[in-house]
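Every protein chain but one is kept in place in this view of the complex.
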Amino acid sequence: MKFVQKNLGEAAEVSSGGGDRGIAKEVVALIALSIVALTVIYFAVFAVTELVVKRLSPEQEHELFSVSGSFENSGEVPDSLKAKFELCEEVLDKLKVHEDVPKIEYKLIFFDELAPNAFAIPGGQIAVTRGLLNSLDEEISIAFVLAHELGHFVQRDHLRGLGQNLGFGICLQILFGGEVDLLTQGAANSVTAKYSRGQESGADDFGVQCVLAIYGETKGAEALFEVLEEKNTLPAWAYMFSTHPDNQTRIRRILEAKAGKK
Amino acid sequence: MENAELIELSLAYGFPICLLIFTFFIGRYLERAHFKSIRERETLTNHLPAVPSVSVDPDVTVAESKLVTASVVVSLDYFKKFLASFRNIFGGNVQSYQSLLDRAKREAILRLKEQVPDCDIIINLRIMTSNISSVQTRNKGIGGVEVLAFGTAVRYQSAP
Partner (left out) sequence: MILTNTETVPGYQIVAQFGLVSGNTVRAKHVGRDIAASFKNLVGGELKGYTELLEEARQQSVDRMKQQAESLGANAIVNVRFSTSAVTQGAAELYVYGTAVQLG
């Protein structure tokens, strides 16, 4: 068998993956596929949660979650804030008689966190943080915060949020085999956050209506957000990833809701 | 509090993205350099064939034959690993591994040839690939692939 020396030339590169062009193609294809997959998952999870939320009455939900145990950051109310916490409970009792609020048992709990925040927890629990109690003085601003959280119960947002997080968690688990990358997790979070922003605005609207119906005025609510606005240093783009609409938008919506009501 | 949030955000999103961009350019530079060197050396060693066949030219007498082996261990960069992990979801050709393994194979054969520059042919060539990364943790660990090439180098009696 005589060896004849020949040069492969271009054909030497048949398995080399196409260089820069190959990588560019790969990136484009993967981005397109990811967008399609995320869209499908998003709508599937959305539809399933919506279906479950519709079938589950507030009473059933209350029963289902009434066994919920303690949270890691929940704690005893310190003596200095006791008076304010009790004021909150009073306000909650006043607000919950509003006709749209599901008639279940509500319980106020305390979170020892510095960030001013409040949470609606499935099963009728509302959590307020130390930071929130510290920064709220007037009854009307407390009323707005609690009415906002009640708004989540009216819209069953906490249940949707729970279902969606569960759904996305399962999907990501299947896709990434239990090793959720930081980037992909971030992508999933920004998807759910975007949805939650609509819910937050809805809860704001309900809050204004509820406070207006029971207290007859909403002056404190604007003051509350103006206070938060002054503390605010987050740039506008960061709100893409944030759950709550930015305060400017919220103030504008409150004013609009008031104007609509009168 | 908002500042802390901002820092957290930029750490969570900024760091991996910067690492992706950084490793993309570094990886691309290294790959290009490697391909350039491979092509040059392939031209230089083109006169020495390495083939899976076992027969040699019947008109010549063999002076010497010996076993030669050469191996290369290569690893993916962060960017390509990221692409590959996405490819694992959708299936299909894994472009990032394609170029890596092509480089590794050609490099191993080149090293084989460069060991025996005075020989005339390498016969019964075998090429093997094996995964030497730790398999317990997916995507973590050091992902390495070894390519082993071996064959019998034959030197002909120089023409009288």
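Labels A and B are assigned to the chains in the order they are written; within every chain, residues are numbered from 1.
Everything that follows uses one rule, which is that a contact is a pair of C-beta atoms (placed from the backbone, for glycine too) under 8 Å apart; a residue touches a chain by one contact, two chains touch by 3 or more.
Predicted model, so just to flag it, every value in this text is computed and none were measured.
Considering the whole complex, the residue from A:Ser15, A:Ser34, A:Ser135 or A:Thr249 that touches the absent chain is A:Ser15. As for the chain not pictured, it touches subunit A at residues 1-6, 8-12, 14-15, 174-175.
Where subunit B meets the chain that is not shown, the touching residues are 49-55, 84, 87-94, 97-98, 101-102, 105, 109, 125-131, 133, 135, 138-139, 143, 145.
The rule is simple: only the chains that are shown with their structure count from here on.
Across the complex, subunit A meets subunit B through its residues 1-3, 5, 7, 12, 15-20, 22-23, 25-27, 29-30, 33-34, 37, 114-115, 131, 175-177, 179, 181-183, 186, 231-235, 238, 241-242. Listed in rising order, the residues of subunit B touching subunit A in the complex are 1-3, 5-6, 9, 12-13, 16-17, 28, 35, 39, 42-43, 46-47, 49, 53, 55-59, 82-83, 85-87, 89-90, 92, 95-96, 98-99, 101-103, 105, 121, 137-140.
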